[in-house]
Structures are given as structure tokens and as C-alpha cells.
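Sending over a structure as C-alpha cells; questions will come in a sec.
The complex appears here minus one protein chain, its other protein chains still in place.
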């Protein structure tokens, strides 16, 4: 296993805990107790409780931008303490530690290279770990240990194939295709799983959302190119087709949710 | 006072400021101006405004997991500028800086060793401190100073006995007892102050909440052992009896609040 890159001392946290109960703070305490020189960066603690799909999207947005060797601790874990596996994976050089429940789906689906192991359960574990807070007693502790020692093998169990949920699937569009809304962001923008080619001048696209009767012609380059409160379509910063409302919430104005079908077709081809 | 451990350069923040006004940011600025090498970790800024009891709970959840010598700055301070004392305490090796208004109740009640002092008011203080933002002008500044210099005596005033509120009281249960709900967490889980012995197989417990007619038989090990949307009782990660609803909010579903009585009795003893 000598080809596994060493973990760095940079650890990120992504949870559905909020911060007000001190649970996220406890994880930081555990990390700093084991790895006094670690850098802990919050990605978010605001995933809706138990919303694995929203967690998976946040990780996709953030993880690829971190330096290789970063250790990402993720606790969106409605099945904590049940038979779901505690896992560690390495995806394009990023360490992922958390429950094997699909929360890493997007990151794993889009990585070129993935290896995954169960977190083994040896002497490094805290004494009397709780059954309900693996984020503190297991995941944060494992992350801190490998960040401190620079050695992932301290926590590697058996090889495994991690769960990748069906919704983490992008559709490469050439001349047209049908996908769906996969995420509604903080601004109410509707992100689809339709990945567009590089746009060339003169291309004419039609975007239809049958569920609400919306039909847009043409892709904008940025939000400000639409009139205030008008719907528009563009390629978002994630590379996917996105439907937005300038200075408003497309989700609220159009009444759309994840799962809604979106069709893209090229008119000039 | 040579037996006082040196403060580390790790400083945590717990406030009811939210973040959007920049007040929490100002505290970080003050800390970094005085202690450029300090590590500042947010525990939370989302305590409800003035909710001392909720702040006390968050501190109990987080503080014991930090390394000894960590300096915890706490600003849930509805009485700022009045006669309430600005204090610094040392509780099992953790430095606590904030108002003496009960917000440290749980941490102090559960610590084996406590000493407390008023924050003295000497030359280290900022010029013209505001009367309404001691978090920035007093507490953050004192924390940064002792973290930077490694010397708590720079800010120690007279010895004092800090306030410990009556609600910060755990009840050790052997065969049964009556306690109350002390905290409702982000997931809607109802945390009581009933501390259970280590659970042995075969023990049969009955949990009753007279206020809502709830009666549960048996303790689960984790949330996933109940049916979806069913209520369950378990020992939470804090060591207390907790009432939860799988994939739901017990607080909302059962209509319960802090202060509600909970009775635990052992049926097999």
C-alpha cells in the first residue's frame, strides 16, 4: 500500500448537526486533542438532518478544490450505530471518512481513482465509544490520528466497495437529453444533472421543464443577463445546467423540487 | 499559583451573536491582533439570544473534549455592562472566560476541580471599552493575551465562587428516578438529566413522560433500532437518557419542552 499518499494535517468537517448543541464543537475538540497541529476547516454543519443527498452535493461542490491529502470527515448519518459500515476512502487523493450510506456518492462517482476500506476497529478507538455519536468517537478520532501520524494504515480495515447512489449520475449532453433537478441551492437555483459541452457562439438551446410548463430559449452566461425576477438557464459553476431567477428564488417562483425532469435540446444542430 | 497550567494558543468561541452582523468576526480580529499565532475554533454562534441555559448545554457537550489549556471564550451575556462579574475559571484544565451568569453551570457542576477569579481590570484592557460588547473588548482580548503570553495571571483578579444554576444537575439512576428534560437538540431529541448505569443485557426499563402520556418500554442502543417515526429512549452520547423519534423530531411530535418531568423505572430489579 505504499502508493497511498500521506494524509495532510488539513481536516474538513461536514455534518447535519448545526452548531448550537456543541456536537460539532466536540468533534473539533477531539481532533485538536489528538492532532494539536491540525487545521480544521468547516465545510458546513447545516445539511438538513439526515439529508444524505444534500450532503453528497455539498461534498461534490467543495472537496475537489482542496489540496491532495486533505482528510474530509463527514457525518450525515441517520443510521449511526446500525449495520452501515464506517468507511475510509481515497478518491483522487482526497481522504473521505464517514458512514457508507451514499453521502460520498457524487465525489466517488466523479473521481477517476477510488479505493475504499472499512475503518478497522483496533486499539486506536476511544474507550467506550457512544452508539449514537460516531462523528465524535470514531470518525473525528480516526481523521485526527492519520493526520497527526501521516499514516492512513493505522485505521484501514478490509477493502470494500462503497455505496454510490443512483441519483449521483451526470448526463453528458451533446445535442439534447433529459435529466433532472438534483439540488436546490441556498439562492433557490435549480441545479440539474445535465452536463453541457463547451458553449460556442451561435448555439441555440431550448430548456423545458414539463412539470411547470417552463420553456426557455437560449443559455445565459451569468445571472445578470436576465431581467430582474425572470427565469434563465445557464451553465453553473459546477458545470451543470442550472435554472435560476435573477434576484429571486427559482425554486420558490417555479415551485420545483429535486427529481423534476428537465429536457435540453439544441435547435441549431 | 504555580500549579495553574499554562493556557495553550487554542481559543474557542461560543456566542449568541449569529455571524451576520460581524460581531463574532470582530472578536476573531481582536484575538488575531493580540495573538497572531492563536488557533481560533468556533464552537457556535447560534445560541438563541440570551439563552444562558442553551449556552451552558453546548459548552458541556464540547469543552471536555478539548485539550487541557484550551481557552474558551463565551458570550451569552444578556446582563452585559451591569453588575454581573466578568470571570475566568479553570475547570479540569480548561480555561473559561465570560460572564458569571450561569452559562458555565454544567461545565462547572461536572468538573472535578474548579477555581475561579474575577477578570481584573488593569492595563491590559482596551482603551475605552464599550459598555455593550464585552465579548470583543474584554473577553476576547483577555483570552488572546493569556494565550499569547502563556500566563493566566495577567488577567486574574480576586478569587470568587462562580454561579452554578440549579438546572445543571444530573441525577444518577440506579433502579429508578424522576428527572426532567434539560435540552432539546437540533434534531428535536429530548435530553434529560437522568444518568443511567452501564446497561446490562436483560435489564428492563420503563420510561414515562406524564406530561404527554408517553410510556416506553426498554432502551434502544441507537436511533436506527426503532421503526421510522416511532419514539424511542436511549442513552445519548452525553451519557443521559434521551427520548428521540427515528427520522423525526421528538420535540415536535410529542410537544415537549425543557422542564417536562421524565420518570425512569427498572422493571426487572
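All chains are identified by letter, namely A and B, in their written order; residue positions are counted from 1 within each chain.
The rule is short, and it goes like this: contacts are C-beta pairs under 8 Å (C-beta built on N, C-alpha and C of every residue); 3 or more make two chains touch, one makes a residue touch a chain.
From a predicted model like this one, the values you see are computed outputs, not experimental measurements.
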item: Touch with the omitted chain, as defined above, among B:42, B:185 or B:260; value: B:42
item: Of B:113, B:131 or B:198, the one touching the omitted chain in the full complex; value: B:131
item: Hidden partner chain, residues of subunit B it touches; value: 17-30, 32-33, 36, 40, 42, 49-50, 78-82, 130-133, 136-137
item: Touch residues of subunit A, complete complex, unshown partner; value: 10, 12, 14, 39, 41-48, 54, 57-67, 70, 183, 185-187, 221-225, 234-237, 242, 247
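By definition in this document, only the chains that are shown with their structure count from here on.
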item: CA centroid of subunit A to CA centroid of subunit B, Å; value: 31
